[in-house]
Each structure stands twice: as structure tokens, then as C-alpha cells.
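Excerpt of the complex: some chains, original placement.
Note that the chains take the letters A and B in the order they are written out, and that residue 1 is the start of every chain.
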């Protein structure tokens, strides 16, 4: 968590980034990021960008990724969490992993200190909300029900183009969230990202993401597992195997030169990695699999 | 067709977008889109962008896709059709699927109400021309034969970088089409996109595209097949199977809960889709395969 808090502190600009975006419309570039499961072979991503640029020719559009596995909301939620903390405060993040498109699921807007998050109400913003709450700031939530800001006619299969893109463009032009929708108090949430502690004092964690290199990202933060605990002989149990080795960087030589090792990843979480191999394949793990941390002492300092 | 006409109306800015681009050169951002079969692993796409930015550092470049199957002109033509209608009028679209590069095939520029289309004369602009003509506007056609606007020396294997990119950049700076080439009256065209009607009154259609999810895009529009016809019991025959079910959105529960169903896609065409599966795989269809529509009544209202 230290890493993420550090990020937040360098990022901190108080609670209200929106007026700054609105005021500086002419001199400042509004950034809109896109995260989808559309792939890049079809016309879908371009259609979203075209709609944004039609409304706001000065918007800067940045792709986070379009290769979220189809309909995998949890993967989208994690990738958004990991990417969004590097963007300027006030950035508008559009996330469209949307199996329920056309159904009664709501279109929503979430406003945190980080910025604005626009997409379907299906849990994809769970982790950015959880981080915001952990930092002491309750997100503002809006149901995007003002159809005046939609592209007409609204296709029932492509809200990315017809709902989320034009709303994001309106935000980037300085339209206030209150005009785009109705404030609400709850949105759909995935299970929490945080670890729990068992009665016998072991840290109960899990794999929350597996990246392209096969590194297994856990939900363990430096708040859960301090440098002292690691130095004192912490171990990770996962899929019947025990990881006892920790490295500071991938190429480091570790004691006993074990194939599997723990390493602090760049998203602020402990990862289980393997030397020049896929840890996920070696361990045969999948997202959601349990990781149990045993430490000799919970003394933190 | 209603969808596409709707697009055109929201987009409509009269017949002459080019002076607007030229006049507003300093204050307005010129958008150049790229559609190619270059893939994204090599240096090809970046070289095209570098040449554009060398000539016009203020151009905004948007990727449509670089994953058109190699040399698949028809796939390029469809994707360009589906993407371009979301962009602002006056956008410059560069499309390079170019098996004939270096041969005698011409470099061309097509100007429609939508914008400018720059690329090889091999049929890739067929569908955007057909849409323009259907909307009552004859496209302007130019043979790009003014080598003054090319990057020298012109490689015989990479006109994307040496011909199309610098011409697009010149357009984005306000250079008139007449200076870039010679007006012509014909370009290479693919077969028409429109459906036909058989003597016994059945609508003869075909699969024009299969997307990454396996949805099969037909050339059937809402002008061909109205809501009333569907409500009256229209059916689709494709590869010996009959599709009798229609959905408004992917997650909708349909009568009888049939695996295959028709659905209006976001490009304005009827698609044949499957619940959580690839319709293309289930049907074993390929692009070009026939789809025959039988309706009980052609009464439209």
C-alpha cells in the first residue's frame, strides 16, 4: 500500500478536480483513456474515438488496452486500477467491458480524486472505488440517465460508441456530472480486493491477475507484508507449493536460486514470478486461487 | 439503412468540407485515420505516422486498425465503412491494403461528404463510395499523380509511407485535391454491397464480414427488413440452417431461447449471432456465403 499511497500523494490536488478541467478548457488538454474488450481488429475502438473527436476535437485519447479478455469484468477492474494511478488528476477513464449492453444495467459515472470513470454498472469500477475509500475519499456516483448527451439513435449493442463516448466527451468539455445524470448511493461491486486474516494469524490472500509474462499478481500490499516480515522468513503457500524466496528485481540472484520467487510488482502488489518462465504455468494457478502467507512475526518495524 | 442515414444527418455539413479544413488550419485539429494490414509488430505503422508528423506536427492521427488480414481488400472496405461514419466531416482516412504496391495500380483520393479517402485504387473505397451515392452525393475522384507531394525517393514496396502519408499530410494542411492529382471518373469497385430480390420475392443477401466474436455481419439493412417484417415472422436461411429468432440486445432472452439469432449490429446491418458462442463457427460460414430472407409480407408499415 505504501507504493499506492505514495502515488496518491504525488497526485493529490484536493477533492475537486472538475472545476480545473472546466476552467482550463482552452489551455489544458483533457485526457480520455479507453479500456475495453473490443480487440483492435474491428472498427469498434475507432468508432468510439470518432465520436469523442466529433464532440471535442481537442480531446487527447489514450488507449489503456482493448485486449481485456471478452466480458472479463474483473480483469478490466484490475487493469484500470493499475493504469489509472499514473494519469493526471481529472483524467476521464472510459471502461467498456459490458456483457449486459442493451439490458437494464445502468450506465454510470464515478468521480474520485483520481478522475472520472465512465462505463457500465457491473463492478468494473470496484477497485478504483475501493482504493479511493481506503484513501479516505468517498467516490461520487452518478447514474447517467440524461439521454440528451447520448449519440442518437442509441444502438442496443454498442453503448461504448453511443453512450459512454459522448458522455466522456461532454465531461472533457466541462459539463458537470450533475447535468449528465442523477447522483446515486450504490453501484455494483465485486468482492473486495483486500486480504483477510485467519484466526490463527495467517494472511489469506489470492491471485487477482496474471499478466502476459505469467507473473501472478496477488492482492498482498506492503502494508500486509512488510520488509521486516519478509526478512524474518515469510513464506507463501499456493496450490500446494511453498514460495520462500523473494527478489528485489527480476534478474537478481536469490538464495538457493529458487525458480519461483515473490517480487513487489509495479502496481503495488506482491507478485509471484519465475526466472525466465511463466509462474502461472509452473504453479498451474488461475485468478482467484488462494495464497496463504505465513510469517514468523507480525512485528512491523 | 435508417441507422446509417441517421448518422449522415447528424454529420451533415453540406457538400464542401474542404474549405473549412483549410481555413481553420491553425485553430482546428485535422484528423487523419489509418487503416492497414501492416500489423503492429513491425516499424511500418510508425514510419507512416512519422512522415505525417514531419509534414504536419499538429495532425491528429487515429488508428482504425492495422489488423486487416493481409491483402484482404474486402475486409478493409467494410471496416472503413463501419468506422468512418463516426468521425467528424472532413476527416482524412488513409487505407493501405495494397497487394499491388509498386505496380501500375493508381494511387487515388476519394472525396465524399464524410471526408477524404486516400489509398490504392483496388476497390478498398467501394463501400464508402456506394454509401455516398446512396445518400445522393457523387464522390469526387482523383488520381494522385503529382509526385511533388510524395516523399522522395519513393520505395516501390511502401507507398503507405512514401505516397499516401505525405499526401494525407498535405490535405491536412489545406492543400486542395486538385493540386494533388487529376480528377478522374472511375475507380476500381468491388461488387455492390446491396441486397437483391429474387423473382419469387425473397431477399438475397450475404455475409459481408465476420468479427472477432464470430458475429456474422450481413448486408441486410433496416430498409430491407423492417421491424414489421420481423414481427411478422421473417426467417433467415444460411448454410442449410434457419434462423427464426431475433434479439434487440445480446443478453436478451428470446422465444424458445434459440442459440442462433438475428440482431441489428452497430454498423447498421443485421448480424447473425450466437449466445456466448461464435455464430460463424456454429454455422461454418465464411464471408460471401448467401443469406436468404423469407418474410410473410413485405408490407412495411
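Note that a contact is a pair of C-beta atoms (placed from the backbone, for glycine too) under 8 Å apart; a residue touches a chain by one contact, two chains touch by 3 or more.
Computed from a prediction, not measured in an experiment: that's the story for all the values here.
Colleague: 2 identical chains shown; how many in the complete assembly?
Modeller: 3
Convention: only the chains that are shown with their structure count from here on.
Colleague: Can you report the angle of the rotation that maps chain A onto chain B, using C-alpha atoms only, to the nearest 5 degrees?
Modeller: Nearest-5 rotation angle for the superposition: 120 degrees.
Colleague: Under the definition above, what is the set of chain B residues touching chain A in their complex?
Modeller: 2-3, 6, 10-11, 28-29, 31, 33, 40, 60, 62-68, 79, 82-88, 91, 211-213, 248-252, 263-267
Colleague: Quick one: in the complex, what on chain A touches chain B?
Modeller: Touching chain B: residues 39-51, 53-54, 57-58, 61, 70, 99-103, 151-153, 155-158, 161-162 of chain A.
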